[in-house]
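Apart from one protein chain that is not included, each protein chain of the complex appears where it belongs.
Chain IDs A and B follow the sequence of writing; residue 1 opens each chain.
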Amino acid sequence: MGKLTIPEEEYMLEGHMGCLGCGGTLAMRYLLKGLGKDTILSIPACCWAIMMGSFPYTNLKVPMHNSAFEVTGAAISGIEAALKVKGKEHINVVGFAGDGGTIDIGFQALSGCVERGHNVFYVCYDNEAYMNTGIQRSGSTPVGAWTTTTPVGKTGDWKKAPKKNAVEIMVAHKIPYTATASVAYPEDYIKKVLKGKETKGPKYYQVLSPCPTGWKYPPEKTVEIGRLAVQTCIYPLYEVVNGRYNITFKPAKKKPVKEYFELQGRFRHLPEKVIEEIQQSVDKDWEILQRKVEMTKDL
Amino acid sequence: MSTTSIEKTEKHTTTTKTGVKKVMHGNYAASYGAKVARAEVIAAYPITPQSQVVEKIAEFTSSGEMKAQYIKVESEQSAMAALITASQTGARTFTATSAHGLTLMHELLMWASGARLPIVMVNVNRAMAPPWSVWAEHTDSIAQRDTGWMQFYCETSQEILDTIIQCYKVCEQEDIMLPALINEDAFYLSHTVEPVEVPHQELVDKYLPPFNPKPELTLNPDHPAVFGSLSKPDEWYPEFRWMIHEAMERAKKRIKDADSEFGKIFGRSYGGLLDLYKCDDAEVVLMCAGTLASTTREAIDELRNEGKKVGLARIRTFRPFPVEDIRALAEKVQAIGVMDRCFTFGYEGPFFTEVKGALYHANNKPKLKGYITGMGGRDVDVQLVKKIFADMYKVKDGKQDAETVWVDLKADVNNMNAWLKVR
Partner (left out) sequence: MKIEIKSMKDLPMLPKTLETTIGVYNTGAWRSAKPILHEDKCNKCYICWKFCPEPCIRIKDDKGNEITPKIDYFYCKGCGICANECPKKAIEMVMEA
């Protein structure tokens, strides 16, 4: 591999329909570098369903099934079962869905799938809204964000409800491996994917995938914003291995959330007071995470 | 009816050249059908009155009798989604459901046919809520008319088992590749116990080869492709749909061939698309689907003894609709009555509408009348069918007072067997 810090081979090809600077494409690119050729993907309705190109073209070198919106968890259960029957269990089975298809409409199927313990990967590329249909809020949209259905307006109607913590919900299902990732830290992400290959049972990954179109920032900042999300501890990089918490990247210096918000148009309207509240909430969650690491270190 | 009592009766068996006869209800007949058809992946969710189908299959898979993966999904929607991918990965797939479970799958049913996947599903026909009802009605399956699935209606438990085997044989053909819905009436078939012959496995294996789709048409890393991606108006969406239509049309003859070949091996066949009983010289024919047909046969036998030339044309397949067979029947018959165990609000009985439509371009157009019967599982007895035949004679003789009626309603205390005019 020489000086490259991630595997060289590409399984995701150029010529796709992703927006300039799309974080979701990096989420897929790195995932496939970790998984390799023996992989079958299932994706629901989401940006990726369009990005790969229209019939008869695909930008992937692995097979993929397009499914209905809400069923990714069930779709991968079916692939896994059929591969078992065919004696081809060495093939990685992967559900790859946006946050809507994971934690909102797709939640039932995901929960059912991991509860049954299927040997599958589930990767949520989290761009924090229903991007494919035009930036509507999802359960994964963070507090304070503008979306087309929380359009701020004169009444301050930004997203008020806290972000649904899909990661912790998956941990509560007692699956063997759960992890967060960010497209700005591909080495960490791919390491986690490789760990998943060594693990039998359901593996859940939530990959922060900044979206220039929906988050309202110039496309060249995608990786920078993905990095700031981790450095501000808004999106900490951690994994939970059979209940044991492990923070995989500790920022040398924790940055204030303001630096993250300043780069994105979707937070432009936030009053100081709200930013302060969010800072306190992030600080509290980061503290709780560190305590969880301490509490579970002997598991 | 507890499982244990059925277990006891199942132990009493008779072996014939073609199979082992056991006494069982329709639900277990479906389970045995899936077993001898060697279904490989089952994903199912329980719902009354289907639950025994999946319970029995769970017994088969747990004991190792059936080498299949049974995914105990958390909803019917997930059941169909899991089977779609399992089928796309090259496995033979099976499930069962009823009413609200079937309708919950509606989106996914569309997906299965669009993806050209030969999934076989047994549906226990049950009325839709509200009000809650668990009894026989065809609304649930008729509502899936437009999903691109073949639809079969079974009259006996034996037919359920046999049709499962026949359906895999038809559906998995390279140039068919469409899913099939096999319907059985709630309680009349699902829970009524009768003798059913489970065909010998070796004979089924000779009739039904393993599912072997071309590798490039499956999810396979050696043949990477994306299934179901975007297809624009100008680039091939309509053509993909036309190809489904062609496959459905092709299926008509294949269904008939599969049925008669089955008959040659096992001694039982079901009339292909349209199952005719005493129609050769009939003046008046009743058409219906499901267990209404067996009641109608009894009524016909009684009426024939009284000298009436009556017959039954049982609609075995609602899709593909037996247009040609119905037009051929119409050549000889003076009047056709259609019994619907369902109703499309805002119009009329859907079986009636479709028969009527099929006859619009027929050479000979018999007189037609539609009868809505047995909604919500209300019993349709021989007496009622004989009344319907009597009414059809009036129709035949030009004394038709209504296009279509809803029979046997408790309209008011003075009219507790009312026939109410729809149109």
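Everything that follows uses one rule, which is that a contact is a pair of C-beta atoms (placed from the backbone, for glycine too) under 8 Å apart; a residue touches a chain by one contact, two chains touch by 3 or more.
Note that the structure is a prediction, hence the values are computed from the model and not measured.
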item: Visible chains in contact with the missing one; value: A, B
item: Contact residue for the chain not shown (choose from B:M66, B:V226 or B:A282); value: B:V226
item: Touching the absent chain when the full complex is considered, from A:N59, A:Q206 or A:Q231; value: A:N59
item: Hidden partner chain, touching residue among B:E65, B:D175 or B:E331; value: B:D175
item: Residue numbers in chain B that touch the chain omitted from display; value: 114-116, 174-175, 177, 217, 225-229, 231, 235-236, 239-240, 242-243
item: Interface with the undisplayed chain - residues on chain A; value: 2-6, 10, 12-18, 20-23, 25-26, 29, 52-53, 55-61, 186, 212, 218-224
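Here is the rule we go by: only the chains that are shown with their structure count from here on.
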item: CA centroid of chain A to CA centroid of chain B, Å; value: 44
item: Residues of chain B defined as touching chain A within the complex; value: 40-41, 43, 67-69, 71-75, 77-79, 81-91, 107-108, 111, 219-221, 223-232, 235-236
item: Of all residues in chain A, those that touch chain B in their complex; value: 37-40, 42, 49-50, 52-55, 58, 60-68, 70-71, 73-79, 81-86, 91, 108-109, 111-112, 115-116
